[in-house]
Each structure stands twice: as structure tokens, then as C-alpha cells.
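Note that one protein chain of the assembly has been removed; the remaining protein chains are unaltered in position.
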Amino acid sequence: MATATTVTAERENYLNASYGFRSWLLTTDHKRIALLYLISITFFFFIGGFFALLIRLELLTPQGDLVQADTYNKLFSMHGQVMIFFFLIPAVPAVLGNFLVPMMIGAKDLAFPRINLLSWYLFIIGGGLMLYTILTGGVDTGWTFYVPLSTAFLGTHVVLAAVSIFIAGFSSILTGLNFIVTIHRMRAPGMTWGRMPLFLWSNYATAIIQVLGTPVLAISLSLVGLERLFHLGVFNPQLGGDPLLFQHLFWFYSHPAVYIMILPGMGVVSEIIPCFSRKRVFGYEFVALASIGIAVLGFLVWAHHMFVAGISVYSAMVFSFFSYLVAVPSAIKVFNWTATMYKGKIYYTTPMLYAMGFIGLFTMGGMTGLFLASLGVDVHVTDTYFVVAHFHYIMVGGMVMAYLAGMHFWWPKITGRMYPEGWGRLAALTIFIGFNLTFFPQFILGWTGMPRRYHAYPAEFQVLNVLSTAGSTVLAVGYLLPMVYFLWSLRYGKEAGDNPWGAAGLEWKTTSPPPTYNFEETPVVTWEAYNYDDLPKEVPVVG
Amino acid sequence: MEHIVSAKIYFTVWAVLMCLTVTTAAVSYLDLGAFSIVVALIIATLKGSLVVLFFMHAKYINVKATLLVILAGFFWLIILLLMTMTDYITRAWS
Partner (left out) sequence: MSDSSEALATHELRHHFENMEQQSGASSMGMWVFLITEIMFFGGMFMAYLAYRYEYFTAWQEGSQHMDFWIGTVNTAVLICSSLTMAMAVLAIQQGRRRLTSIMLTITLCFAIAFLVLKGIEYHGHWLAHEFPGPSFHFAGIDPRHVEMFFVLYFVMTGFHALHVLIGIGLVSTMLYMNERGHFSADYHNPIENVGLYWHFVDLVWIYLYPLLYLIGHHHVG
């Protein structure tokens, strides 16, 4: 295809290889499926965000004056369910993971491309049911579905919500299954486990959790459904059922689920920090094994969500002990990222700003998790805004920022275009400020006694609540900015080359956007990961 | 390349499984007290192991990762059962 005329001759890539709805809706190309997921989860992010804004609006004043109590219960329940199951859980694995895992290991696609497409359709079906649940009144159980409230006392669409999440869970399982088999069986020649980018280790660890944890959520929700529909009351106290049994089964998944949410983000950070420090990751083996450590230890801590629910204090001590232990591998990662940056040549690009923000905010969130792991402190702050602040520091300050970091870092590879760097940095700063303004006051609110899931509160808490709501509007603006300039860049963004960041990794060795089969020839890997010593000291595209 | 298990092995396993089934049914009529469940689970695990090793070819898998997958599955089930029972068993201690 010799075109000597235009510089921007359009080579065949995965985007222009075929056109039309069918070529997208029936695609088995992991890159196209990643984009299908991108559009879907972005949609749900805004739905979840919309509920968040309503919550913050209600909490501007001490009285419950915007909505009724039952409606408020629905707002925070739907906010949680949508954000967790339809945004956070799929975000990095299904978008960035789907796009990059085959490329990073030098394969043409995932092991099971059709199952990949099926996972997206399951996500859409689950999402559709969730939307229908919302439109017909939602549920007010909290995202946690505790029994006997969810089984015996509510007239809301508990079963519908449970089914939608069950189906979305299946989508998650299939993604994890695909990644496990792909990483084990489809690495390019020379790509040993020790040469894999840490993003792969993180997604592998995530996949382990998806595969082993999600089925227990599935059975928990099934049992709630069976009790509501068929009188098969496994948790029914009238038959000697134990509501705590539900909580054990629910949290057996839902605690590791938070690691499903954060591990891929850590993987993103592990790629970005070395690139913009122009240095190899410090302690590669430790970071890799820490990912596995988090996945395994994460399954041993779930009852720290139940310390005040009535479990035996001896059991609580065991879970408290493991909860302290699980912080260790996370801390190892933070040390290693920091050590990577030490004496590196730092470039403050948008992805780097988000990654650095991640390290700080995740550390704060993680540290406050240790406070919660302490039985004595937990009695005081559980079910208060302290917990809300803790998990939002990790999920939003950590995970969402890592997701944005990854989207900015790999945007050139995915689309072939650069986003406008000035706007990128502005948005990152706006998000950082908005985030801290929204959630830091909530730590204080929590330890001074404001309970969570209440739509009214004593007047003395108003000032901090107003600050928090103000912060949330800044945060909302910050999230809107990338929507605008990413779309803008598709048409007007500068064309990115194969490797605008001068980054290490197989994905940067192919064109931007990549061809449908990723590589012209199967690569043979003879070098270690993060070979920044062999790459240019300068980042080609800056500013 | 692909290991083919002989019909003879399959029939032998089948016969052992049938015998173990008769055994576990018969043993349930004995008064073993707290050991009843232990014996029943041991026999069930023997049966299960035969199914996994021979019918499901686990004995002949040469991909280590697949063996790791199988072990992980059972190990995680044990985590669920054991860790949850720490609550139920120790509730009476308080």
C-alpha cells in the first residue's frame, strides 16, 4: 500500500480493519472488546456519580429535607452497587487489561476470544437489569444486601438487583479465567514469568481473586433470592438461620473484591512510575510476589467487616491479625515505587501526576484501614464516616486515579492520538483537590461520631459536610474534563508515534493504533522488563 | 503426547467406587459416635480422589499450572470452611 503523497497515510489497524455495527458487536478482537467495555463502564460511572451528587446534595443540610429516608437509602445503595459492580470491578481489567494483556505477553489475542465477547454481553445484560432496577425504584439494602432486611422486610427489587449483580459477576469470572489461561499458556518465546511487566502480575493476581471469590458472591445472592422467592430460608432466624452466615459468605467475596478493584490499579502505577523516572522498578521480584501475596492474604481477612456484628471475639482476633498482615505487601509496593523514583529523572506528565497522587492517597487510605483493623478502634468508628472516607481514599483516591493514569498513559497506543497535556495536568490537579476536599473532612466527621447511611445529622456536623459537598462539585468538574478532551483528541489530537513516552514493554513496539493481530511477527523476548537503561533517557513527547 | 487411559483402569476405578459406596452406606449403620462423620468424609474423599485422578485425568496432566489450579480450588474451599468455623466454634467460649 505505497502512498508517497500524505504523511498521515492510514495503515490498517484494529480500528479501521472493518466497519459497521456487526464488526463491533460480533468482534472477538480483544482491543475492540476493551473499547466496548470502556464505553459501558464510563456510562455506569456517570450513573453512579449522579447518585453520589444527590447524596452530597442531601447532606448539605442537617435535616433530611431533599429526599425521604427510604429514598436516601436507595441513593446510597444504588451508588454503591453501580460503582462497585459496574465500574470499579471491571474498570482496569476489562478495559486496559483486555487491551494490553495479549500485547504485553506478545500474543495475538487472549486464550478465549469468544468468551471475552460473552463476558461483555453478560456485563451488558447485568447492567441493563441494574438500570431497570433503578428505573423501577431501586433497592435500599445498601450494596451489602444484609439479611434479614433483604430477605424478609423489603418491598423493593432485591431479587432483580441480585440477579443483575450475579450476571455481572459471571462476566468478571470469565475475564479472570481468560487472563489466567492466557498468562500461563500464551507468553511469547523468551517471555518468562520473571520478564513479565508488573501490570501482568497484578492482573494475574486479580484474576485469581475473580475466579475464586466471585462464585461465593453468586451463591450468597442466590440464597437471598431463594429465600425471598421460594421460602428456602437458609438465613431465616425462625428456622434457626444465622444472619451472620450471610455476612460471612458475602464478605468472603466482598473483601477480596476490594483487591480486585485495587490490584490492577497498582499494576498501572507499576508501569507508569518506572517510565517517568526512566528507571527500572526497584525490587521487581518483591512487587510481583506482593501482588500474589495480596491476593492470597486478602482472602483471610473478611470478617473485619463484622467485628461489631456479633461474631466471636476470638475469631475477630484472628481476622484482625490477618488484616494487619495484608497491609504488608501493599506497603512493600509503596516502598518500591518510591525507591524507583529516587534518583530517577522525573517527568511530571499527566499519567505520572495521577500515579504519584495514587501513591499518596492509597497510602492514607491503607493506613486508615489499619486503624479499622484494630478491634478497639473499630468499635468506635465502624459504621461512621471514617469507614466511608477510608474506602473512598482507596477506591477513588487510589483506584479511579490509577484508572485515569492508565487511560492517559495508553491513550496514544489505543487511539493513535495524544490528548492535550496541559488540560490533562489541569484535570489531574482539579481531581486531586476536589477529592481531598470531598473526603478528608469525612475522616473527621467519622471519628467525631457521624454515622454513615443517615440522611440527617446533628447540626454540629454541617460545616464539614458542606466542605465535602463543595469538594464533590470540584471533583465532578475534574471528571468531566477528560471526557471532553479525550473525545476532542480523537479528531484533533496530535498523532502519536509508536512510542511517544519512550516506554518499555512489548505493546510500545507495535504501531499506534496496533494492527488487528498486534504484531507483524511473534516477538522473541531476550531482555528483562523495564529495560530503561537501554531506552532513551528522554521522554520523546513532553508538554 | 496425550495420555490415553485404558478401559481396564476405568473399569477398575468404577468397581472400587461402587464398593466404597456400599461400604459407606453400610458403615453408616454402625454406631461410631463422633467418628461417623470422619469415616464418611474419608471414604468420600477416597472416592472423589479416584474420580479426579483417573476419570478427570488429573494423574496424567503434565501441565504444572493446571495441577496448581486444581489444588488452589480445594485449598480455597478449606479456607472458607475453616475460617468461618473459627467464628461458630468459638462463640460458646465467650
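Before moving on, here are some points about what is shown:
Letters are used for the chains, namely A and B, taken in the order the chains are written, and counting of residues starts over at 1 for each.
The definition used in the following text is that a residue touches a chain if its C-beta (ideal position, glycine included) is under 8 Å from a C-beta of that chain, and two chains touch if they have at least 3 such contacts.
Everything numeric in this text was worked out from a predicted model, so none of it was measured.
Considering A:P90, A:G213 or A:P500, the position touching the chain not shown turns out to be A:G213 (whole complex). The residue from A:R56, A:R228 or A:H248 that touches the chain not shown here is A:H248. Of the listed residues A:W24, A:F43, A:F112 or A:Y324, the one in contact with the hidden chain in the full complex is A:F112. Mapped onto chain B, the interface with the missing chain covers residues 1-2, 4-7, 10-11, 13-14, 17-18, 21, 24-25, 28-31, 36-37, 40-41, 43-44, 47-48, 51-52, 54-56, 61, 63, 65-66, 69-70, 72-74, 76-77, 80-81, 84-85, 88-89. Contact residues of chain A toward the unshown chain are 102, 107-113, 115, 173, 177-178, 180-182, 184-186, 211-216, 218-220, 222-223, 226, 230-234, 236, 238-242, 245, 248-249, 252, 517, 522.
Quick note on the criterion: only the chains that are shown with their structure count from here on.
Residues 180, 184-185, 208, 212, 216, 244, 248, 252, 299-300, 302-303, 311-315, 318-319 of chain A touch chain B in their complex. Interface residues of chain B facing chain A in the complex, by the touch rule stated above, are 65, 69, 72-73, 76, 79-80, 83-84, 86-88, 90-91, 93-94.
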